[in-house]
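Below: one structure, written as structure tokens.
Every protein chain of the complex appears in place save one, which is left out.
By letter and in written order, the chains are A and B; residue numbering begins at 1 in each of them.
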Amino acid sequence: MADMNDNGEIKIENLEIDFRIKKGTVSVIKNIDMSVKKGRVTALVGESGSGKSVTSHAVMGLLPMNVKKLSGKIWIDGESVESLSVKERQKINGTKVGMIFQDPVDSMNPLYTVGNQMIEGIRRHRKISKSEAEEKAVQSLEAVNLSNARQLMKKYPFELSGGMCQRVMIAMTMSLEPEYLIADEPTTALDVTVQKQIIKELLYMSHEKNVGILFITHDLGVVAEVADDVYIMKDGKIVEQGTVYDIFDHPEHPYTKMLLDAIL
Amino acid sequence: MLRYITKRLLALIPIILIMSMIVFGLTELASGDPARILAEMTYEHPTNEQVEWARHEYGLDQPIYKQYINWAGKALHGDFGFSYNTRRSALEEIGIKLPITIKLAVTSVIILLVIGVPLGILSAVFENKWLDRIIQIFSFFDVSMPSFWIGLMMLYVFGVKLKVISILGSATAAAPVLAAIAMDIGYFGIIIRLIRTNLIEVLHKGYIRTAKAKGLSSFSVIVKHGLKNAILPVLTRFSSMCVSLLCGSAVIESIFAIQGVGNLALVSVQIKDLPVLQCYILLITVFVVVMNLFVDILYSFIDARIQIM
Partner (left out) sequence: MNHKVRKLEKKGVMHFRWAEYLGDTKTRIGFGIVVIFVILAIFAPMIAPNDPLYVDVINKLQPPSRQFWFGTDNMGRCLFSRIVWGSRYSLLYSFIIMVITILIGVPIGLVSGYIGGKIDNFIMRIIDLFMAMPSFVLALAIAGTLGPSGKNLVFAMSCVYWASYARLSRALTIQVKEQSFILALKAGGCSHTKILFGHILKNIMDSIVALATMEIGGIILSIAGFSFIGLGVQPPTPEWGIMLSDSKNYIQTCPRLMLIPGIVVVIVVMAFNLLGDGLKNGRYER
């Protein structure tokens, strides 16, 4: 029975994840609650190993095979997704919730053109012709301010810079028109000027297209620019949460204060 | 593209040249007097005079480098001399039997890929699960078996026990297929492991994660994105595997009494039929060269990062 939670959010409840390692198990996510609301950018902040990426992978069903225990609930728009079959998962990935990753060049297959990779996703979820899908892809590329979109479609990922690749990735994800977007450290590997562009695109998507964005990062500086809500994560636990103003103006947890000290 | 091919062919000429010199040089080491052998082709029991005549007639009294040039010149026209055994031209001998071996070899490759590639994929996708472990054990056994023994076992099981094929000849349809499978023994394991290792590595890459995040079908993820990348290192190995397979055909042909080119080579060693042997060796060398070139070109079509143009 699917509980009728509030529509318009990704809700994580009592999530616990253990991984199997050589010498036993390790608890990576220790009972967290989170929500990502439509039209708002929610930042998940933590250092490496805090479990932030694992959380996002759990939402997308991208957890590795050595997952030992997964308990708790994950809702997307009221539907529970933590234990979907492979086929069901393939239906919502991309269309309901999309994801972009830290290394944009590595996120694309070097053997296929940009166009090929964009069209395959579009046609996977919709029965349209190749030329229509091509049009949609071009539109998406133009929507993230990439000029010469048609030429771009014929290029291979290794011919593009990191910043361009990340924008292509955003375009690729958005061409599927998801309601939520998870961005796992999307700007960490990019130059500062390019970072600003990417953040601009993401904010546009969130505010104009009402997309709920989960923005994962370790950099509180970026959080200040992009986030509406913030969750601070340490060692698999949420240690503090609130709006971006709450966190920056009156941080409560010592860890949060430590992070803030590091950037101010 | 054309420039690349020409450049590669030019670079490979030294290899053919050196091989031809080795091949030619070996005949100098061959025991027995070639002049006498050639004389015997005309005269049954030649006198010393006739042997010397043959020596002069065939240019065997000239300095070695001249002999080589003569030989090489003729070889380029396909004239390797006449088989000591059947008196037909060496090239013709090989030409008759080549199609049979080619059929066998092609069948082998097809069977190898049809069985090996899917097993490799399954092994990688189900890494460390039951299926993978079983396939890995199979690979291990396969790599430790002598292909000729498996060939004999097949003759035993199918020829003697089941009486499906004749152990004397290859008249029935089943024999070439069994022979092709026997030829593949040892290679199944190699290709399964190659694909498994490379596919496992590829499946951890970022673009696989993206593909899954886009909700692509499993087939798309594993084959379109995964396999195509994994196949690149396998491809470079593929040409040397094909060469080995072709060489290995000799053994299987002799077991199953298939009148192919490999069998011919073995026979010509036993009876010291040098012209045929020389022709065969150069044939293999040319095949190695062509195969390498073919794989290189294929590579450039798959991987856009390789700039051949």
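Basically, a contact is a pair of C-beta atoms (placed from the backbone, for glycine too) under 8 Å apart; a residue touches a chain by one contact, two chains touch by 3 or more.
As the structure is a computational prediction, the values presented were derived from the model and not from experiment.
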| item | value |
| --- | --- |
| Touched by the hidden chain, restricted to displayed chains | B |
| Contact with the hidden chain (one of B:60, B:177 or B:243) | B:243 |
| Among B:121, B:155, B:180 or B:258, the residue in touch with the chain that has been omitted | B:155 |
| Touching residue (missing chain; options B:15, B:60 or B:115) | B:15 |
| Residue, one of B:96, B:115, B:131 or B:145, that touches the chain absent here | B:145 |
| Hidden partner chain, residues of chain B it touches | 15, 18, 22-23, 26-27, 29-31, 140-141, 143-149, 152-153, 155-156, 159-160, 167, 186, 190, 194, 237, 240, 243-244, 247-248, 250-251, 254-255, 265-266, 268-270, 272, 274, 277, 280-281, 284-285, 288, 292 |
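In the analysis below, only the chains that are shown with their structure count from here on.
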| item | value |
| --- | --- |
| Computed distance of Cα centres, chain B from chain A, in Å | 51 |
| Of chain A, residues touching chain B in the complex | 60-62, 65, 86, 89-95, 98-99, 101, 103, 106-111, 120-121, 124-125, 156, 158, 169, 172-173, 176 |
| Of all residues in chain B, those that touch chain A in their complex | 127, 205-207, 209-218, 220, 224-225, 228-229, 302-305 |
